[in-house]
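Left out: one protein chain. Kept in place: all the others.
Up next is chain A:
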Amino acid sequence: MSTLAQKKGFGAVLWDYLTTVDHKKIAILYLIAGGFFFLLGGLEAMFIRIQLAVPNNDFVSAGLYNEILTMHGTTMIFLAAMPLIFAFMNAVMPLQIGARDVAFPFLNSLGFWLFFFGGVFLNLSWFLGGAPDAGWTSYASLSIASEGHGIDFYALGLQISGAGTLIGGINFLVTIINMRAPGMTYMRMPMFTWATFVTSALILFAFPALTVGLFLLIFDRMFGSNFFDPAMGGNTIIWEHFFWIFGHPEVYILVLPAFGIFSEIFAIFSRKRLFGYSSMVFATVLIGFLGFMVWAHHMFTTGMGPIANAIFAVATMAIAVPTGIKIFNWLFTMWGGSITFTTPMLWAIAFIPSFVAGGVTGVMLASAAQDYQYHDSYFVVAHFHYVIVGGVVFALFAGAHLYWPKMFGTMLNEFLGKITFVLFFIGFHLTFFIQHFLGLWGMPRRIFTYLPGQGFETSNMVSTVGAFFMAAAVIILLINIVITSVKNEKVGNDPWGDGRTLEWAIPSPPPFYNFKQLPLIRGLDAYWLEKMEGKKGMSPAEPLGDIHMPNNSFIPFVISFGLFVAAFGAMYRAEHSWGIPVLIVGMLITLGSMFVRSVKDDHGYHIHKEDLEDTNDKGVKA
């Protein structure tokens, strides 16, 4: 790290991360926090599977089971999958477009800390009277009836972390629109960047629906309104609409970046450019667009009537077309290529059959009349785990192995990586394939136990055994991370040897300013083009000059912390006299720090040309 590279104490490193606005360090923060919540959600999943291993089990009680299933879903979606995706977006996207950072580094940091404090708040419910217990969907009649503060933790926690996500999405949009390097036209952007772009647009339009829904829920539960009380003229179905207008695009928010990561992997490890790049872009945009037209397919049994059901059924089926286009494009990217089976590529290859299986059951679910049978049964559980694990989680594992050298400068062990892959792949199909049949045999989802004599025993045991395989795989990944970090063998710019996009043209990890000189982009797969012409790196698009960098700031942490405090005040307002003062103090911390940010000019600093010249040789060596 150029002139600043000195050994720092633990306190200094901690302070650096608490105040950092560097997209690469924020990516690491997202990776650590998301990884932690992923382990937590995984632990909850294990409790679920242990409880369901045998009929009439009493490993956990009925009420506790509902808390665990709610927190498993909520944690995995909001606090694990999304942050981990944000980690890769932050780490890679600015590098892929040849930018020195995101458009608003301060907001990037704020987005992370809001997510983090929201997630911590939500999980503190375990220690403060019980976690939310109305499912991650938190349907209004049940969530209003739920006693204790569980649902309050859910609503307030998600509100805070949701604000962080929204800020992150806007930031990525602006970054991609404004900060592409010279020559990087839209149709030269790497597929992962395109996925980030469309995903951010989805976040921009989908999250406000959740925000509104959560505010209504907060008002109903904490401030005496009656939006969801039919007896008082409210309506619970409105919540279902709000939730799914957000909730369905959310699926694409998760899976489009996964598609992006796989698109990169297929191209790199087949040594071939992405087949049908422009139709891939078109398909991504179309999926994003259609994703907003289909939310009510989650509500076929709510009683919307045959006209609405038929329209949403056909609209949902339409999504299969662009998704199919993508699958075939990936297959034909590999066709005629020179495939090498590295760990990321194994995940990508396994993704195709797994995700296709999830996709076809999606079409079956889209068919409204048969969905009446599948809805809220284990068939649905199997379907969305095939999509989210087979699509998103596979991509996260693949991305972790692929980008680990770019983020940390060292490679994860390939042998251990492959063991993780094999165990997880077997465990995944063992756990979830049989659940299709459990659903068809009449097992509803979200049940804490089942009576013997209904034909569910063997299959549930099989499913539980599979879950242990997945747990073992994750443990081996953790061991792999520890071993790799201890060894810390440094790698060069392009450790996989076949990198195609800009991020592989610069050192691993990149210097904090990313590009000494912004690169000139001459086509799709910019770095590959240069390599094929025998050049070592990118041609610069500008002369060497001063680089303007933002200053670190502790304010994002404080803003987020204020909301965290205020949330406690809002929640305990009704039963404790200190509620209102705490609410006010929390808001004052947040608004005060925002005020400080507004009036205090922060112009950043410049890295001088001369300092950059000093590091010239180092850069080449690395």
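Simple rule for what comes next: contacts are C-beta pairs under 8 Å (C-beta built on N, C-alpha and C of every residue); 3 or more make two chains touch, one makes a residue touch a chain; residues count from 1.
In this text, contacts and distances are computed from a predicted model.
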Hidden chain of the complex, named as in its UniProt record, picked from "Cytochrome c oxidase subunit 2", "Glutathione transport system permease protein GsiD", "Transporter substrate-binding domain-containing protein" or "succinate dehydrogenase":
"Cytochrome c oxidase subunit 2"
Residue touching the undisplayed chain, where the options are A:42, A:63 or A:495
A:63
Touching residue (missing chain; options A:112, A:172 or A:277)
A:277
Contacting the left-out chain in the complete assembly, out of A:182, A:230, A:545 or A:592
A:230
List the chain A residues touching the unshown chain?
61-63, 65-66, 134-135, 139, 141-142, 145, 230, 235-237, 270-273, 275-279, 301-303, 305-306, 309-310, 313-314, 317-318, 320-321, 324-325, 327-329, 331-332, 334-341, 349, 352-353, 356-357, 360-361, 363-364, 367-373, 375-377, 437, 440-442, 444-451, 454-455, 532
